[in-house]
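Only one structure is covered here, and it is reproduced in the block below.
Missing here: one protein chain of the complex. Every other protein chain is in place.
As written, the chain order gives the labels A, B and C, with residue 1 at the start of each chain.
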Amino acid sequence: MKDMQNQKLDGSFKLTRVGVTEVKKPVIVKRPNKDVTLIVDFNLFVDLPAELKGSHMSRNLEVLSRVIDDSVRESVSGLEDLGFKICQELLVRHEYATCSEVHMSADYFLERGMSNGNTSLESYRLKASAKSIRGGQTKKCIGVEVMGMTACPCAMEEVRARRGITDENVAMSITHNQRNVTSLSLEVPADRPLEADKLIQIVEECLSSPTYEILKRADEAQVVIDAHSNPKFVEDVVRDVLRSVLEKYKDLPDDVRVQVTSESYESIHKHNAYAERDTTMGELRA
Amino acid sequence: MKDMQNQKLDGSFKLTRVGVTEVKKPVIVKRPNKDVTLIVDFNLFVDLPAELKGSHMSRNLEVLSRVIDDSVRESVSGLEDLGFKICQELLVRHEYATCSEVHMSADYFLERGMSNGNTSLESYRLKASAKSIRGGQTKKCIGVEVMGMTACPCAMEEVRARRGITDENVAMSITHNQRNVTSLSLEVPADRPLEADKLIQIVEECLSSPTYEILKRADEAQVVIDAHSNPKFVEDVVRDVLRSVLEKYKDLPDDVRVQVTSESYESIHKHNAYAERDTTMGELRA
Amino acid sequence: MKDMQNQKLDGSFKLTRVGVTEVKKPVIVKRPNKDVTLIVDFNLFVDLPAELKGSHMSRNLEVLSRVIDDSVRESVSGLEDLGFKICQELLVRHEYATCSEVHMSADYFLERGMSNGNTSLESYRLKASAKSIRGGQTKKCIGVEVMGMTACPCAMEEVRARRGITDENVAMSITHNQRNVTSLSLEVPADRPLEADKLIQIVEECLSSPTYEILKRADEAQVVIDAHSNPKFVEDVVRDVLRSVLEKYKDLPDDVRVQVTSESYESIHKHNAYAERDTTMGELRA
Partner (left out) sequence: MKDMQNQKLDGSFKLTRVGVTEVKKPVIVKRPNKDVTLIVDFNLFVDLPAELKGSHMSRNLEVLSRVIDDSVRESVSGLEDLGFKICQELLVRHEYATCSEVHMSADYFLERGMSNGNTSLESYRLKASAKSIRGGQTKKCIGVEVMGMTACPCAMEEVRARRGITDENVAMSITHNQRNVTSLSLEVPADRPLEADKLIQIVEECLSSPTYEILKRADEAQVVIDAHSNPKFVEDVVRDVLRSVLEKYKDLPDDVRVQVTSESYESIHKHNAYAERDTTMGELRA
């Protein structure tokens, strides 16, 4: 019987990425104090040389299944750790590939506390990936998406001017505020540990205010006051995250890639406001 | 050759809805001053008796194509008008069906003006449907989805109390505000004209403030002030829409179905606040 | 300080549903052999009388948090069990409400085996809900969404006729086949146990073939042969599920509501084929 995928081609083209998308699997990740189950969306790819007709797609699923099964015994410390193992195994099983790649995303939850001691369980989104070059380096990327709140400094200023408010006690004028989603991701060598929880904390500290699922009346007022004491454009959020990354990751080498995006679902518009910086630690230090 | 769909079955079950979903077509609608092109998502269904194996699905697409083609010549005044014609034609072509049904949705745009004369083109969502019973009535449903803004009355009161504000001049305290989507739909007999633009206007007047794509600095302050002068829960929005429908459609009979929903994408939470009333004109009048 | 929500209204309207949507929480469910973590999307509602301005939204989140925390200690056997407890607690906390309602959905995974003994972990979607009336009954609804495969009987017949195939050995002609999503849900009294795994099995047995994440070459051929030996319209799938429900739930009372939908993402069209039956056990038995 013919092996269709192994058929040899003449004068064809190599392919950058061949693989499977929208694979969903539960993964257990060992955290300091407990095991966490993540429901992960996976995309897995290898490249394909010009002379081979097809990639053996089922091997991607076998690799995924095996690495996830192993993770139950061998303790995986995070998605990017899993990504590293998957990339290695993809290169073993796809002997014709020169590189491999995996993208993962999952809901993630952390207990969050307000200054008054009240807590609630908040949801975030993890986005991790890994890329391996045969005989070369593996890089991993750890990213977080954090939902929070921005209050607009421009409308605040404008309203104060309109209403002739100069008294510092009412400095905190009304303005539009809204839901915001800010993401931060860092691409580092595979052996560099990086903690998603720390990235989430960096982002939350740079918003006008974090948001909470449970807010009693007094908590709600406090969040509103916090946000209005700290009005921010999406531009401010991105820059404050960049500044915090610079301070908190002094040891990261210059070639580490840093991506920050911030999108506000404007309450006064039907469109969103957006800011982004795609850079390296080296450029930020310059 | 066997006609699979016409195969006779014994002891099987009738089906409530059989048809096609996610059909997308451009439709030209004649409005008072101009022709408007809508890109419409269609779902079309008929019922199927227990003794027939299959519905002739391709007839749904032929009906759709024919009615849309005709609409170019014969002037369709709106989606619900189109829905009526589709339902009639579905019953003609599916001779075995006792009822037919079509659901439509489309983006829609209106020029909107602020009190200072500035205007911008705002987007809305139309949702229309029609149902026909063979030998009986056709009902049509016209619905609109309107994006706007709500400012929370509870947090406003709470902040005022916290900060000891009693002066009426600063009555308009800070609060959380956010994007809101409110829908209104009415189900009426097929021959009762109903204007989607009027439904949009009703909803926009019931929000804390409409929102605009283009706001210069002074406009932005005005929208913020308007919204804070008019704080509303989602409950308030739904009730105000109900009240407005009662006033503006005094002539609608008691059995007309009225559905109103309002969802606020809370700026202080990661979840949404939601209110809904599903009722009839008669119940509202009681 | 004014309690805005408790403000009394005159001549206003009651609301059918007031609450929160798009709340996401991890829940641990005790299954026969193991604990399973589900990441659940929740919508929670109560009704609101005409004379009350607002519902206390934060209570919904407190109820959710408490019931989920309790579930860690007290063993929840499934989403619908959780739904029952949430509905009860919502009525306790919203003393003004006459009814409560919760909707839940979550990814779910089962190990599935082919006839040759190969297995893979397959993903499904659970959809459960519960409704309570104060002083009355609680009903729960358990539903599953199953992705599988349909092969079209009509095109198969047509191709055979076109190519003059009468030989029974090549009865299995080529046809179009495609991804299909079929759902089944049953609404039963709260004290009636119902197993989602059994609903999933019923649906999978009614498709042209189940689908699998890992298929080696011989497995793949087998799935293709199975699907073509068993061609089905969406109408067939819905009816076969109804028949199977009748046989496997003989003890369910006549007033149990049964909903079945089947949607094929047609490979030869850009739209989907759809069939649905919304009925009761009593009607099915008639």
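Assume a residue touches a chain if its C-beta (ideal position, glycine included) is under 8 Å from a C-beta of that chain, and two chains touch if they have at least 3 such contacts.
Since this is a predicted model, take the numbers as computed values, not measurements.
Colleague: Sort through B:L9, B:L61 or B:A161 and give me the one touching the missing partner chain.
Modeller: B:L61
Colleague: One chain isn't shown here. Among A:E74, A:D254 or A:D278, which residue touches it?
Modeller: Of the listed residues, the one touching the omitted chain is A:D278.
Colleague: May I ask which residue of C:R59, C:R239 or C:H271 touches the chain that does not appear here?
Modeller: Of the candidates C:R59, C:R239 or C:H271, C:H271 is in touch with the missing chain.
Colleague: Considering the whole complex, not just the chains shown, which residues of subunit A touch the missing one?
Modeller: Within subunit A, the residues that touch the unshown chain are 1-2, 4-5, 12-24, 43, 45, 48, 53-55, 57, 61, 153-154, 157-158, 161, 233-236, 238-239, 242-243, 263, 269-279, 284.
Colleague: Taking the full complex into account, what residues of subunit B touch the chain not shown?
Modeller: So the residues of subunit B touching the unseen chain are 23-26, 37, 39, 58, 61-62, 65, 107, 109, 120-121, 123, 213-217, 220.
Colleague: Spell out, residue by residue, where the missing chain touches subunit C.
Modeller: Subunit C touches the missing chain through residues 122-123, 147, 149, 154-155, 158-159, 161-162, 170, 172-179, 209, 211-213, 215, 217-218, 220-221, 223-225, 227-228, 265-271.
By definition in this document, only the chains that are shown with their structure count from here on.
Colleague: Give the identifier of the chain nearest to the protein's overall CA centre, each chain being represented by its own CA mean.
Modeller: It is chain C that sits nearest the middle.
Colleague: How many angstrom between the C-alpha centroids of subunit C and subunit A?
Modeller: Between these chains, centre-to-centre, one finds 31 Å.
Colleague: Quick one: report the Å distance separating subunit A from subunit B, using the average Cα coordinate of each chain.
Modeller: 36
Colleague: Touching at least two other chains at once: which residues of subunit A meet that condition?
Modeller: Within subunit A, residues 123, 213, 215, 217, 220 contact more than one other chain.
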